[in-house]
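Here the complex is missing a single protein chain, while all its other protein chains stay put.
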Amino acid sequence: MSTATPLRLSAEGITKTYGAFAALSDVAFELRAGEVMALLGENGAGKSTIVKILSGLVTADTGTLTIDGETVTITGVASSQAAGIAVVQQEYSTVRTMTVAENLFLGQRSAPWLWRPGRLVARSREILARVGLQDLDPRTRVEELSVAEMQLLEIARVLARDARIIIFDEPTAALSDAEIVRVLEAARRLASEGRSIVYVTHRLGEVFEIADRVTIFRNGRSSPPLEVADLDVDGVVARMIGRELGDLYPPRSSSMGEVALEARGLLAPGFRAPVDLQVRRGEILGITGQLGSGTAELVEALASIRPVIDGSLHIGGRQVQLRNRRAGIAAGIAYCSADRKRDGIFAGASIRQNLSSPWLSAVSRAGFIRTGPEADATKTLAGEFAVDTNRLGTKVGSLSGGNQQKVAVGKWSGIHPDVLLVEEPTRGVDVGARADMYATLRALAESGMAIVVSSSDTNEVLGLSDTVATFYHGRPTAVRPATEWTEHDLVREVMHREEILA
Amino acid sequence: ACSSGSGSSNSSAAEVSGSGTLEGDGALLQVFMPSTSNVYLKAAAESLTAQGEDLGYEVQIVENDFDQTEQDQQVQEFLASGQEAAAFLFWPASAAAATNSIRQLSRVAPVIQWNQAIQPDAEDFVAAYAGVSDTGIGIEAGDNALAALQEAEAAGKTYNGPDGKPNLLEIRFTEGYAAGDDRESAFAEETGDAFNVLAVEPTPTVDAQGGFAAASQVIPQYLDQGIDFIYAHSNDVANGVVQALEQNGLQPGVDVTVITGTSSGDLTNLRSGKIYSAVLQSPVIEGQLVVRTAAQYLATGETQDGDYTLPVDETTPELTVEAPYRETFMMNPQVTAANIDTLRVWDKTFAELN
Amino acid sequence: MTTTAPPPTSTPAPRTAADTWQRKTARIVADYAMPLLVLFVLVLASVTTDGFADGANLRAILISTAITGIAAVGMTAITLTGNLFSLGIGSTVVLCGIVFLAVAGATGSVLVGVLVAVGASLLLGLAQALIVGAGLNPVITTLAFGAIVYGCVAVGTGGEVVTAGSVPVTRLATASVLGLPLPVIIFIAMTALVSFLTARTVTGRRMRLLGENRATAGTSGISAMKGTVVAFASLSVGAALAGILSAAQLRQMQANDLPNLTLDVIAAVLVGGAAINGGEASAVRTALGALLIVILGNVMLLQGLAPGERLFGVGAVVVVLVVLLHLLRKAGAR
Partner (left out) sequence: MNRLADVSRTYGLQGAILALVIVAVLVVAPDFVGQPAAFSVLERLVPLGIITAGIAVTMIVGELDLSIASVAALSGATAILLSNSGLGLVPVLLVATAAGAAVGALQGWAVARLGISSLVLTVGTLILFRGATSLVTGGVPITPDDYGVSDQLLMRYGVLSPTSITALLVLVVLGVFLSRTRPGMALYAVGGGRNEAVAAGVPLRPTLVIAFAISGGCGALAGALSSLRSASATPDGFTNMLLLGVAAALVGGISLAGGRGGMVNVLLGVVITSTLAAGLSSVGFKAFVAELFTGVLLLAVIGADAAVRWISRRRYLAEQRRQLSGLSAIDLTAAEPEVSRR
């Protein structure tokens, strides 16, 4: 690759805000013809946001875009495709009810108006073979595929498109090594055909294998691209995490009590090995891993949302049977999911109603809600979590992400649980609100709860937890007191596991 | 195999040569009629079946859900089945829309229509009509209204209308229902200008619910002017009207005279005098009559011109081999609280007739 | 009064994205759209239409609304909990009316008739709730039950008009309180009661939250089954009362009665501005929705429009209203 290669794409001054939160501020980004550009950055750094802007799923607030010397405006998926851009999205991409072949050609402008299934299947076979799915029947429905197959299918779909610019947003998060090799090969081949590749990933090994240059995002800002040849793993990690943390995190546990949560031989769908686990009162256990590593499955099993197929669970020394979430709550397990909009908040209900939802009966008599006590109790709770107590009648859906998250976590305080399970406590939360959230969680731990925090943000896990466990590929891989981890180790352990294992 | 209906729309009906006997010999009388989930139709179907079997016919009934489209479909299905019928006893779901089905049937066997008058464009296809006369009912209801008027005037009652004429509100059958058209116009003709007609309001459905729905909306509008008479097209509808009157503080039978068409539905109001009179329309007789007419037609292969209204006979007249009239109408005697328990027609009490 | 949305406070919002005055206005208008609209139509009709503002006419409007309104208020709970609506309510109402008359006639006791009818309705509701609560589609389930109930009633009565004989059931419909007949009083009382219960009881709150977001309800330990059972119980009581009163009003009932009821009830709930996906539905607004439809029909009647024209007019108003309410709610939530 010579620096003389003309610019395929150049983006300047891109800004995107969600409400008051700036996901991207004044970002610049460039891409040469025939190169693989890696896009790196911590969770929430804004990588997917720029990808979505390029693919037409969201519209930037400001900024200009030039492709092969021409200024283009992207208003939707169609215009993005017309500009020659094809994307493997991090989420939302295949239609589960349709077949593999249909998904391959879905939404493709060059697809024939009338297609013959025979030809479609034959062409599909060719394309699938390029990602190593030659044995997959193109007539299979996507919902029957494994996560890895789905991911490969999405990549195959992009191959089917004749695009100038191809973007992969974390294409390998759910794949095994053999599959990853195929994806990397495909990307390289595309680049050698003269196409430009944007490759978003958390796996540093891949970057060094295929990328020509890297652009690193941090807190919604970009830095100029760097030649990969001039970098090493430690250098990249340092540039990714090099933000000022100040005293974002509260002091760690002063005193841990007796064991509050204990799992023995716990086995649930999605695990690749049974898990033993103990968390003490006052302790925050942080667990982290990539998508598909098993953290989500563990938390959901503990929350009794996912069926447990083997093993036992003990709360405060007593064995509990968790048939469903209600039983979990009765046993003293609070749970706050990763996707608060989906199953963490009632967006159309007021803050007050959200906060009181788990402990309504505590402020009711004979089935009637006593509005006075409810108002008082929610006010106290809101005060503890720094939610504006004057606005308890507001719908939660209209709050900022940070405040929504506070509501989603804070409501559990009212049932005085023994165990609090929290997934991604600060997803989509701005820095100021993050500090509030961490303080909240620490205060809850100090009040005697055992807390399990699952997060893909390594910095957060390290700063917040007393103990940190890493997961990889459906099983835990390492657990140590937080003080024995460095962020560098942790990022390597989670993102760069294959090197350690190799 | 390719067969087709004849192209001309004026092809005349299938001809039968008279068999000379009233005996059915197991021949099929194919009946098309609306659903027996309605009590009147149920009673008619039962009486028809009994009479048919008495005469040695096989009776097969296909019901529709008061839906002409469905009935048309059933006709097609019967014709497709290739079954042979001696005659079709056809109660159109909606006479105004049924001509085409009658036309199709008439090519295979004579169609004896019952219920709702023959439509002008169906004249060529219907062999004979036997059954209710909505015009007759309208006339009888009109007569009853005039009688009630005389009776009350004799008793010195005064009325609210212009020039002391009684104000009359008519709650008629659903818009577009042919029976309602006949009952409305016959009543109007019979009563002339004896009444001051405030309004004619159709019911949404032909039952007490519908009567109530229509009346409870209309009555309040005319409370100021004063309502003296209400003519409801059936006793069933009138039951709803009575309820609406009472809810508006009017006493049916005292403040307002309720005249009704047919005697269907619950009779409590009629017995108590809240409803002044109804007109007998017996499903039992209608069922019997249509089969008797079919048997006569099949025996003779012809009709006598003109129409004939059955007299109010106490005993069932003997069935003879003679050509039926082109149109035979049921008798429509008045029914009131006074005669309801004593009335006898064709060997049956009022209760047995319904 | 709306029961679901607390009034917006005037405190400025520091952390949230700007809560514009347009959005606020839209929200207030959306929240109070029904009462405002009914008021507006009432005033307009009184001014333009002779005889509309008559006491007797207004009373007639209430009477005409009562039966549909009672059933619709009962149905509101179904919509509130996110179970869309029941397509079987019409046949349930008829079943209840017939059971009531038959039992009252056989036992001579109006009370026993009422109790048995309500009991039958509740059993039927429970059966459907168990199916729907287990995650099966409410529309299909209620459609199937509706067909089965209608078939059974038609077979069971053999098409006969069912009456209560000489048992004085009409008293239920004619007894009047404050000059209003009992059905109207029951309609008003039921609206107030359902409204109060959904706003002030644990059960009501949980039902609303369940409809608002079933997944969050799941993680918060709010049982979808319980909420669904209670919602169907409300539907059943509404259907039973509607059936009993309708039967009592006319002292008779038959299988084919009330063919348009299901649609009228659904229209009332929708015109009342219930969110079809649940979480947002109020008994008061549903009642006003039912009332509004009847008022419109009445005005058109008084204006001398033919039935077809009235139907067309009501349809047009329903379309415009549901679209308008939808847009307002969207503007308020954005």
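Order of writing sets the chain letters: A, B and C. Residues in each chain are counted from 1.
One rule holds in what follows: a contact is a pair of C-beta atoms (placed from the backbone, for glycine too) under 8 Å apart; a residue touches a chain by one contact, two chains touch by 3 or more.
No experiment lies behind these values; they were computed from the predicted model shown.
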{"item": "In the full complex, displayed partners of the excluded chain", "value": "A, B, C"}
{"item": "Touch criterion as defined above, residue of A:G194, A:P307, A:G383 or A:G448 at the omitted chain", "value": "A:P307"}
{"item": "Which of C:L44, C:A189 or C:A306 contacts the chain that the document leaves out", "value": "C:A306"}
{"item": "Chain C residues touching the omitted chain (full complex)", "value": "84, 87, 131, 134-137, 139-141, 143-148, 150-152, 154-155, 255, 263, 266-267, 270, 276-277, 306-316, 318-319, 321-323, 326-327, 330"}
{"item": "Residues belonging to chain A that touch the chain removed from view", "value": "55, 57, 77-78, 80-81, 89, 92-98, 102-103, 105-109, 111-117, 137, 139, 157, 264-267, 269, 271-278, 285, 307, 309-311, 469, 475-481, 501"}
{"item": "Residues of chain B (touch criterion as defined above) contacting the omitted chain", "value": "1-9, 35-37, 60-65, 67-70, 72-74, 76-77, 80-82, 94, 96-101, 103-104, 121, 175-176"}
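In this section, only the chains that are shown with their structure count from here on.
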{"item": "Shared interface partners, meaning chains that touch chain A and chain C", "value": "none"}
{"item": "Chain with minimal offset from the mean of all protein Cα atoms", "value": "C"}
{"item": "Length of the line joining the C-alpha centres of chain A and chain C, rounded to whole Å", "value": "44"}
{"item": "Between chain B and chain C, centroid-to-centroid distance (C-alpha), Å", "value": "37"}
{"item": "Euclidean distance of C-alpha centroids - chain A vs chain B, Å", "value": "74"}
{"item": "Touching residues (chain side chain A, partner chain C) in the complex", "value": "19-20, 303, 305, 325-326, 328-330, 335-337, 342-350, 352-353, 357-358, 360-361, 364, 367-369, 371, 388, 390-391, 393-395, 397-400, 402-403, 411"}
{"item": "Residue numbers on chain C that touch chain A, as the complex places them", "value": "6-9, 11, 13-17, 19, 200-203, 205-206, 208-209, 212-213, 215-223, 275, 279-280, 333"}
{"item": "Of chain B, residues touching chain C in the complex", "value": "35-39, 41-42, 175, 202, 204-205, 207-209, 212-213, 216-221, 223-224, 236, 239-240, 243, 246-248, 265-266, 268"}
